[in-house]
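Of the protein chains in this complex, all but one are displayed in their positions.
Letters are used for the chains, namely A and B, taken in the order the chains are written, and counting of residues starts over at 1 for each.
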Amino acid sequence: MLENFFDEMHEQNGEVREPYNTYAGWLHSTELEELVRCHEQADLIFRRVGITFNVYGADGGVERLIPFDIVPRIISAKEWDIIERGVIQRVKALNAFLHDVYHDQAILKSGLIPPDLVLTNEAFRPEMLGLNIPHNVYSHISGIDIVRVDSETFYVLEDNARTPSGVSYMLENRQAMMRLFPDLFAKHRVAPVSHYPELLLQTLASVAPRGNSMPTIVLMTPGQYNSAYFEHAFLAQEMGIELVEGQDLFVDEGYVYMRTTRGPQRVDVIYRRIDDDFLDPLAFRPDSALGVPGLLSAYRMGNVAICNAIGGGIADDKAIYTYMPDIIKFYLSQEPILKNVPTYNLRRKDDLAYALENMEQLVVKEVHGSGGYGMLVGPASTKKQVAEFRAKVKADPSNFIAQPTLCLSTCPTFVDSGIAPRHVDLRPFVLSGRETRVVPGGLTRVAMEKGSLVVNSSQGGGTKDTWILES
Amino acid sequence: MLGRAADNLFWMAKNMERIENVVRLLQTGRTSNMLSDNGSAGDNIWEMPLDICGQKDAFLADYGEVSDGRVCAYMLSDMNNPSSVRSLLSNVRENARATRHFLTSDLWDCINRTWLSIKDLSYKDIQRRSIDDHLEWMIDRCYMFKGVLSGSMRRGESLQFAILGQCIERADNSARLLRLHSANAEKNKTKQGNLQVRDYYRSMVLLNALNAYKAYRETFHSSIDLDKIAELIILHKEVPRSLRACVDEIADILRVLNPTASVMSEVYDLQYRLDTIQIAQLRRVGLGHFLLDFSKQMDEISMNIQTDFMMVQ
Partner (left out) sequence: MRIQIRHETHFVLEKAARRALQYLRLTPRNDSNQRVGNWTITGPEQLTRWIDGFGNIVYFAAENTDHDDLKIIVEGEVETKETNGVLPLDDGLPPGMFVRPTALTKSSKELDKFADQFASSLQKEGELSFLHTVMNELAQEVEYASGESTVTCSAAEVFDHKKGVCQDFAHLFIAICHHHNVPSRYVSGYITGGAGEPASHAWAESYVQGLGWVSFDPANLQCATESYVRLAIGYDYATAAPIVGVRTGGQGEKMSVTVQVLSQSQS
């Protein structure tokens, strides 16, 4: 089955693809034992630095190591150029869309998007209506999930405009690889990624209220039991900012302060890694102990920046996703550089009928689901699972979209049986503040199971270092 | 820095110090077990760890009788015992995890590795490998923690709050041990028999648990006696585990952190008391009484540090 897929390293005829020329030679001349040794050493490195991922509901302790693969995903400068321009374009459009949706709603009035798709969407936050925020940027940190199906075609699988995670793996994977394979880096011109925290810090500072040039920035985490806590601590440390929880902050006369050993200190920018619902118990979920009572008041008064902004979820909603090409054209008057995966919008009768008929061949996703939960991969599912999902879709079609099962590209991966192809995707991280920028690289996620197309770390996926070769 | 982070660092180091204290006590017990005299001494040395951490009732409810093996099991690996090494270390790691980004990777690595080595270790596993080796290894890890803490951390607030926690725990432990020891001595005074010898061994237990035997010999050049031990442990600032040394260090750190903090006055009070006290006089008012008072004052200071610096609500 795997031979039908585009492979990142080899052409169909077995020839090595150009970006892998040097690496393939090295791999070929390296003994398996040496790879095993490197693999074990990598495992040790990650265990030592404590990179763990908390899994909800997993038995036997809450921490787990995400499998790291020692074979890099290599992308040529030319390929990266497309991706880079494509994701920047996409994020600019996403931000323009968000600004519009919470202000004039021109795109709804134009009829390009059915207004009810936005207005009745749970991700649409009335709390944001009429609020002006610096540079009109809502999604300051965006993760755009990209898959590749052939040498020419990249699809955007999903936009993440809420609190995309995984960037710490991009950084740590690179560090581990540089320790493990210094020779390989000497032979390749791999674009560096380690300045990401610096760019992130600049981005956050650029959206401080009233252009404050020396803002106090904090990273707000739900706490150490959150699945991405390691990343929160890591990024805070890399940027030299405080890692705060809701209990560390309070609101006083419209400003946000943190409790420090020297008394209250004003906070200007909050890089929050906590969902909208938990930000302010007075405005959102009243049972949330994670948030800061009064935060929304300070935010709406323009006294604090929240990154990403509240209400960004309306842009990465899977139902809105189908309109992304139109959104790009509407706001930027440009043709989309990256394509959408052909998507069946199950609100439409024809699409629904087709999807119900052909569910065995389709990937069906819940509109609001994430992390690989609430989704059906038709070809990899049992008849019973398909039947169950069909019933769910029938009950509430507008809650689902369907896509053809994509021929995700594969990349050689170190597994028990040696080196074998496994499916991968790519999540570059786009930073938007005064400027929109992206570091050359991203998180390559790999499905470690043979034939599996689910790359989510919560579902057993692993990660790879992603090399963008400089030309 | 964040008040909550300071609080975590404070507890991280405090708990690590407590681990060392527990392990030393167990080590001392194991050593005196080897002396035939002790078995008939009446006061069971294995009750000390339970008394020190205030877990005797809980222990008796779960384990029935006091014996060396049971106490070691309870104090090393029982997760139901909040003062067991395993429970404490799990807390240390949680504290460290919550403030990961304030720690050097060396320090985190040290804590994390220690935890990974014992987190799945049952008492049976420890027995299989040798209890004494395990205790010695634990002491090594405690020293490594202290070494990495003071050797790798920036000389900033993080380090200072950690050392504060360490000093407070250390002072508290010394005071408790000395109090227990003097109470036991009091109790046994009336009994007849081989008192001299047993007294000697009991005192040895105390000095070893406080790692102060050598210091005693160097300071006094004379035979072991309770008054002198008390003087050493309370007043001699050159002994790292003496109350005086701990309180001085606490005062020095707090002065750097904030000389006008309200807790300063209590610390100065305590320093003044230690300055003016005389051991002979203490004998009259009651050593136990003084030490109990001291422990209470340390608790107060500890609480005030939390309100002054950590904005604990």
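Here is the rule we use: a contact is a pair of C-beta atoms (placed from the backbone, for glycine too) under 8 Å apart; a residue touches a chain by one contact, two chains touch by 3 or more.
Being a predicted model, the structure only gives us computed values, none of them experimental.
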Considering the whole complex, which of A:128, A:161, A:290 or A:320 touches the chain not shown? A:128
Contact residue for the chain not shown (choose from A:223, A:293, A:325 or A:460): A:293
Option from A:115, A:192, A:211 or A:418 whose C-beta touches the chain left out: A:115
On chain A, residues whose C-beta touches the chain left out of the figure: 105, 108, 115-116, 119-122, 124-131, 251-254, 281-283, 286, 293-294, 296-297, 300-301
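The rule is simple: only the chains that are shown with their structure count from here on.
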Can you work out the whole-Å distance between the CA centroids of chain A and chain B? 48
Inside the complex, what are the residues of chain B that reach chain A? 1-6, 94, 97-98, 100-101, 105, 108-109, 112-113, 116, 157, 161, 257-258, 309-311, 313
Could you list, by residue number, the parts of chain A that touch chain B in their complex? 47-50, 224, 229-230, 233-234, 236-237, 242-245, 247-248, 258-263
